[in-house]
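A protein chain is absent from this complex, but the other protein chains hold their places.
Here is chain A:
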Amino acid sequence: MTAAFPPLIELRGVNKHFGPLHVLQDIDLTVGRGEVVVVIGPSGSGKSTLCRAINRLEPVDDGVITIDGRPLPAEGKGLARLRADVGMVFQSFNLFAHRTVLQNVTLAPLRVRKRPKEEAERRALDLLDRVGLADQADKYPAQLSGGQQQRVAIARALAMDPKALLFDEPTSALDPEMINEVLDVMRGLAREGMTMVVVTHEMGFARASANRVVFMADGRIVEDRAPEDFFTRPSSARARDFLSKILEH
């Protein structure tokens, strides 16, 4: 199934411990270029850690993670360069509180990509327009709603022209009526062929936009299948149990 997508992100035999807790156990995962992989699972299953390991916000104990064929370098310039190519969207948005919306989006293009100011601002305004927030460019993050902040965060990640985007529970901190405005943006990105790894509890998004669903439990990948297969015929008892709990209401 992944044959249609040349591999972009690969994890091989990845293990990670938090003290005695074995949070990632022998993880093997390939994400193809242009593929949307949704990671779901009960809390504490290691799905956020998996997502954060891909750009080494969480260093792993052993195993190999490669992006575009290159193994993740150790902390330093090489890692920074790699992170510039892999965007990340956080549960708590993490917009820079002391900078305006526009400055949030232009900071990395200016300082990391060394783009000229006018070009960075023009592109930032385009991206803000795309997420429906061009009119908020001069506000500070605290003046925006959660949904707006998360859309700015997506624009900020896109401003670096990333090869892939990581979403770590992007809608979990949002009020229900704001979830859709963020998912709309994400659905748009998925349609355009952005490579995405999405940790989420939004089963509707997984069903409609994912190429694959990865189900994790207790630090292991239990299932890795097409969404329709997974939601209609989960093969493991663990997944059946999980789905019965979240899909009933």
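Everything below uses one rule, namely that contacts are C-beta pairs under 8 Å (C-beta built on N, C-alpha and C of every residue); 3 or more make two chains touch, one makes a residue touch a chain; residues count from 1.
Keep in mind that, in the parts below, contacts and distances are computed from a predicted model.
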item: Record-based protein name (UniProt) of the chain missing from this complex, from "Glutamate transport system permease protein", "Periplasmic nitrate reductase, electron transfer subunit", "3-isopropylmalate dehydratase large subunit" or "DAGKc domain-containing protein"; value: "Glutamate transport system permease protein"
item: Which residue of A:8, A:23 or A:88 touches the chain not shown here; value: A:88
item: Residue ranges of chain A at the interface with the undisplayed chain; value: 55, 57, 75, 77, 80-88, 90, 92, 94-98, 107-108, 111-112, 153, 156-157, 160
